[in-house]
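As you look at this complex, bear in mind that one protein chain is not there, while each of the others sits in place.
Up next is chain A:
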Amino acid sequence: MALRLPSKVLEHILSFIDSNEDRNSVSLVCKSWFETERKTRKRVFVGNCYAVSPAAVARRFPEMRSLTLKGKPHFADYNLVPDGWGGYACPWVDALAAKSPSLEEIRLKRMVVTDECLEKIAASFKDFKVLVLTSCEGFSTDGIAAIASTCRNLRVLELRECIVEDLGGDWLSYFPKTSTSLVSLDFSCLDSEVKISDLERLVSRSPNLKSLKLNPAVTLDGLVSILSRAPQLTELGTGSFAAELKPEAFSKLSKAFSNCKQLQSLSGLWDVLPEYLPALYSVCPGLISLNLSYATVRMPDLVELLRRCSKLQKLWVMDLIEDKGLEAVATYCKELRELRVFPSEPDLDATNIPVTEQGLVYVSKGCRKLESVLYFCVQFTNAALITIARKRPNLKCFRLCVIEPFAPDYKTNEPLDKGFKAIAEGCKDLRRLSVSGLLSDKAFKYIGKHAKKVRMLSIAFAGDSDLMLHHLLSGCESLKKLEIRDCPFGDTALLENAAKLETMRSLWMSSCFVSFGACKLLSQKMPRLNVEVIDEHPPKTRPESSPVERIYIYRTVAGPRMDTPEFVWTLHKNPEIGVSRLAIK
């Protein structure tokens, strides 16, 4: 007779399990485990808002307190998804307002959020505490004001790189005079000036405030005043860092920073003048995270700052750091785990990019704990990739963007196959990989063979044929998200590996050679996939062989979505095949 664990005991055990991956596994064991798990899950993550209906989520997780939702595909960040594609938050908020009124936290990424939606959140969830919007759009500062004024226990309000219709800085004054619960506020993406006195008062009455990210409109004077009222901050995003170079301003700033003894994370620093950087020296030794990616600071000044940051774990910087600066990072920042180097001129024409493969090699050699890399440069070599793989087998995320499409190893003129083979083979824990430069099908054969833990793969301007896609879909066991642009493949590999697509969250292909006929066939064969053909300029008649502009395929239990715009073709909207059968009858 099978031993059954009493549900109370199981509940208690499950209370120690936070990871949703583990909870998902638990829920597959048997029905009673499924029931116990679902009744105790508080934090729900939905990676694709169209994969499941909000009603189903609310029904399954009655104790849900926190929901994280993602909308548009990742390539929407680079303008590859036309406006109006979808990803609306409203249907979710509407459904949850009715079914999950105890919801406290909502985190949205790449979704369209309206003011009405924000007002509904404010009105419906009595104990609402956390709102984090990342790369969202569709709302104005009025919606923010509604959240600020109505959510009495609001702890976290973060707008990360959102596109907001900015109607002015009044929204800040909507925080009630009695609200003291704020822990984190991020309005760095807003343009308008807020009243500094409002901000001062808000900060003064928020003793739990740990994270504050200001917008560029906040001046240095404003910053000094805020810092003096919130010396307990652990995360700070400054406003604009430029002002007339007055000696008193500098010493005030210095003093304000030196009083922030708990500061661990620093960002913002727009328009930073090198002359003001020494004001930050006092906080450098305690910094764990530093985002200089909007600061146009040059190498010598950067090095002066970075050599004091011995505890730094996360560094985001522009390529103005140069190879030399990265060599300094390798020397002084021995705790570094994550490095991102962004192009200061994100232009195809930029030939002055002052970092080369050598910079990344320095950091790979010097920083033993390095596990996450995002690196933009003009060209690369196989030798450098091989060195990086050998030195840093602990890499978990490796995103290399060689800006020059099809750029070979500039020393040998060969494709970068060998280099990426070394990465795939050597970095056994690699979970995320972006490749670039000249790559043949061989590279993907290696990746398919070795990159067993890669979950997300991004490819652009690569490969020779369909074989590449076949290698990836048949080889990469853990693949969940695959996004491809401008690669020469089409139907065969896609259709042959159709079953694989149900094990993945999504597949994006744009400017490849997938035919309309293949899309139709795939839609028919695989009812549990939503196949979307996204064509802004569809031909008047679509012969089966015509290539589609973009195809986005994702697994779903919610069925076809009803909010597609005109330019999205789905089988559901166009059951011609069904119609023609009827016609024959």
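Basically, a residue touches a chain if its C-beta (ideal position, glycine included) is under 8 Å from a C-beta of that chain, and two chains touch if they have at least 3 such contacts; residues count from 1.
Everything that follows uses one rule, which is that contacts and distances are computed from a predicted model.
**Student:** For the chain omitted from this view, which of "Auxin-responsive protein", "Small ribosomal subunit protein uS7m", "EF-hand domain-containing protein" or "Adaptor related protein complex 3 subunit mu 2" is its UniProt protein name?
**Tutor:** Protein name of the absent chain (UniProt record): "Auxin-responsive protein".
**Student:** Please identify which residue in A:D77, A:D127 or A:D429 touches the non-displayed chain.
**Tutor:** With A:D77, A:D127 or A:D429 as choices, the missing chain is touched by A:D77.
**Student:** Just one of A:A407, A:V454, A:L494 or A:L529 touches the chain that is missing; which is it?
**Tutor:** Reading the full complex, the residue touching the unseen chain is A:A407.
**Student:** Which of A:S27, A:N48, A:S135 or A:T219 sits in contact with the chain that's absent?
**Tutor:** Checking the options A:S27, A:N48, A:S135 or A:T219, the one contacting the hidden chain is A:S135.
**Student:** Check the options A:S293, A:T331, A:Q358 or A:N497 and report the residue that touches the missing chain.
**Tutor:** Residue touching the chain left out of view: A:S293.
**Student:** Considering the entire assembly, which residues of chain A contact the chain that has been omitted?
**Tutor:** Where chain A meets the chain not shown: residues 75, 77-80, 135, 161, 163, 189, 242, 244-245, 270-271, 273, 293-294, 296, 298-299, 342-349, 351-352, 354, 376, 378-379, 401, 403-408, 410, 413, 438, 458, 460-461, 464, 485-486, 488, 510-513, 547.
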